[in-house]
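Before we start, here is the structure in question, set down as structure tokens.
A single protein chain has been removed from this complex, and every other one stays in its place.
As written, the chain order gives the labels A, B and C, with residue 1 at the start of each chain.
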């Protein structure tokens, strides 16, 4: 599996993973609660500044943010065409904001630390007899795979561009699906060899 | 170095009896039987001969639809949970093996099957790397390593798990010359039973036993020097034919 | 065989001037300059020396943040659309190169840059495979091939695209002996300019020119025999030291 984690250190690398997750959760809920567009724009500006403050550490995730901006602009255009420009702007700002938040978490947090937080969060379930470690692994893997979707897409896009000189676009969707399914199988193999699951 | 390799017990005993294996539409093995007690075993053969498939069988990733596979007394199809610690596999392609984004976490994963806590495992991984002069690798992102460096990480991860049987699938393929020498030296020192598949025959020529697989069948089995020579002679005969004749004579998928 | 390799023009001319490249936290090249006009060039060096990075620069996958890269008169950073017929890359890891699920589709993609329609490209891919005695590979799922077989698919895909410059990143790594011989033969026959990176020096020892990269710097450059000998002498000196001393003397990330 690939990763968007950046080995170029930043101030966010030094924050504990639990704190970062908590902040991510709180700010995404706050973004949802903000109904006034001005506040949303302000929140967006703050998040964009934070993202920029990561410097080179944000490099692996930049394409992801660009994708979110383009997609938001398209849907914003659609909303404008149907006469709801402000609604389009609001949901576009929110999507790009949360994408940047997620990108910051991914670029600066190690998988093991995330697993630790997930285990701590789920630990009350242990009393119900649930396999907490396995559930945490599953939650962690979900985030790793979400990252991998993007990594894999970039790999395919690179290969396609080298070979045809053009961007692959939607033509890469089917290959991406298959590559991801194969990745899941490989991850399962690696896990079952190395862990007593 | 806190991790002693000597902790691995050493019952070198692998038994395959009448194994039949299909993968997808391909029939890979049709009644393969083997009894491996030597401590250093080489595995050679053409692409698609079944080397990787044999390794996958030995560590329980593939299920024989007939026959049985015993590794150090463990039935790999029934006692899968006990396998980590008994068998370790270094995958042919490093990207198939690596799950964690940083080197130290990836190595630390190797200790989890023994119940070592994550933090403690990472500390041990750092010491393990430092003992090899690789201390600065510990916090690096695996995706920022070159392919050969990733292959070294895969090897170190298996070494750290210190299983009784080490299966190495073309471990030298992407390593540089110093890396190959170092790997060979570490393997010499490991008390585990070691099976190495490779296309570079010089790495296994001196082994007491080498297996030559051909379309899933054991075509050669004996001392390294003899089996490697036989395989080389066969290859030489095949490539002496002109390109198209060779192709026509080899319509099987394994020999493109 | 409808696809003639002779159709490629042949201006063997690659120029790098003062190239600086960073990847992640690593500085890979700091002012690398090269002028390559020979038709067969080898590229050797330790893991992490920068071989793959150099290839990625040459086909426009990495952008130098300073300096320029010209391949056969093409500025790879500005004229990316024209590159596919000019440069072809065989990736070190087949999984990074292969896009489509079946062999024929994958090969067919190689013709798309010339505007061949998808269906027609697949027909040509089948003929191309048949000419090599591999007709039965055409409809197979790539995921059901062994690693060496996948590497062959990667090579065939590049051969089919017939670019003016072929970059092969450790193409022999997973190939069996007949496959290696066949690849070497096909490369000998190809009119393109060919650059091969490898850790098996015998594959490039007879080349007129071999480059030895060391931590992103050109440490050796000249006739194959001389450069390979120099690299081997250096390696020998390094591995003669005991394990820990060698490690301590090499604290750089590229030399574990």
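Keep this in mind: a residue touches a chain if its C-beta (ideal position, glycine included) is under 8 Å from a C-beta of that chain, and two chains touch if they have at least 3 such contacts.
In this section, contacts and distances are computed from a predicted model.
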{"item": "Per UniProt, the name of the complex member that is left out, chosen from \"Biotin transporter\", \"Acyl-CoA dehydrogenase\", \"Molybdenum transport system permease\" or \"Na(+)/H(+) antiporter subunit A\"", "value": "\"Biotin transporter\""}
{"item": "Displayed partners of the chain not shown (whole complex)", "value": "A, B, C"}
{"item": "Residue of A:15, A:75 or A:157 touching the missing chain in the full complex", "value": "A:75"}
{"item": "Touching the absent chain when the full complex is considered, from A:9, A:80 or A:192", "value": "A:192"}
{"item": "Omitted-chain contact residue, chosen from A:101, A:115, A:132 or A:162", "value": "A:101"}
{"item": "Residue, one of C:17, C:77, C:143 or C:217, that touches the chain absent here", "value": "C:143"}
{"item": "Contact set of chain A toward the excluded chain (per top definition)", "value": "21, 24-26, 28-29, 31-33, 67-68, 71-72, 74-75, 78-79, 84, 87, 91-92, 94-95, 97-99, 101-102, 121, 134, 137-139, 141-146, 148-150, 173-174, 177-178, 180-185, 187-189, 191-192, 195, 197"}
{"item": "Residues of chain C (touch criterion as defined above) contacting the omitted chain", "value": "100-102, 141-144"}
{"item": "Absent chain, residues of chain B that touch it", "value": "21-22, 24-25, 62-65, 80"}
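Everything below uses one rule, namely that only the chains that are shown with their structure count from here on.
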{"item": "C-alpha-based rotation, chain B on chain C, 0 to 180 degrees, nearest 5", "value": "180"}
{"item": "Inter-centroid spacing, chain C versus chain A (mean Cα positions, whole Å)", "value": "33"}
{"item": "CA centroid of chain B to CA centroid of chain C, Å", "value": "26"}
{"item": "Residue list for chain C, restricted to those that touch at least two other chains", "value": "24-25"}
{"item": "Touching two or more other chains - residue numbers and ranges from chain A", "value": "6-7"}
{"item": "Chain A-facing residues of chain C, complex", "value": "24-25, 59-61, 80-84, 87-89, 91, 96-101, 109-110, 112-113, 143, 157, 161"}
{"item": "Chain C to chain B touching residues, read off their complex", "value": "23-26, 45-49, 52, 92-93, 95, 131-134, 136-137, 140-141, 144-149, 152, 170, 173-182, 185, 199-200, 231-232, 235, 238-239, 243-244, 246-248, 250-251, 253, 255-256"}
{"item": "Chain A residues within the chain B interface of the complex", "value": "1-3, 5-7, 110-112, 115-116, 144, 151, 186-187, 189-197"}
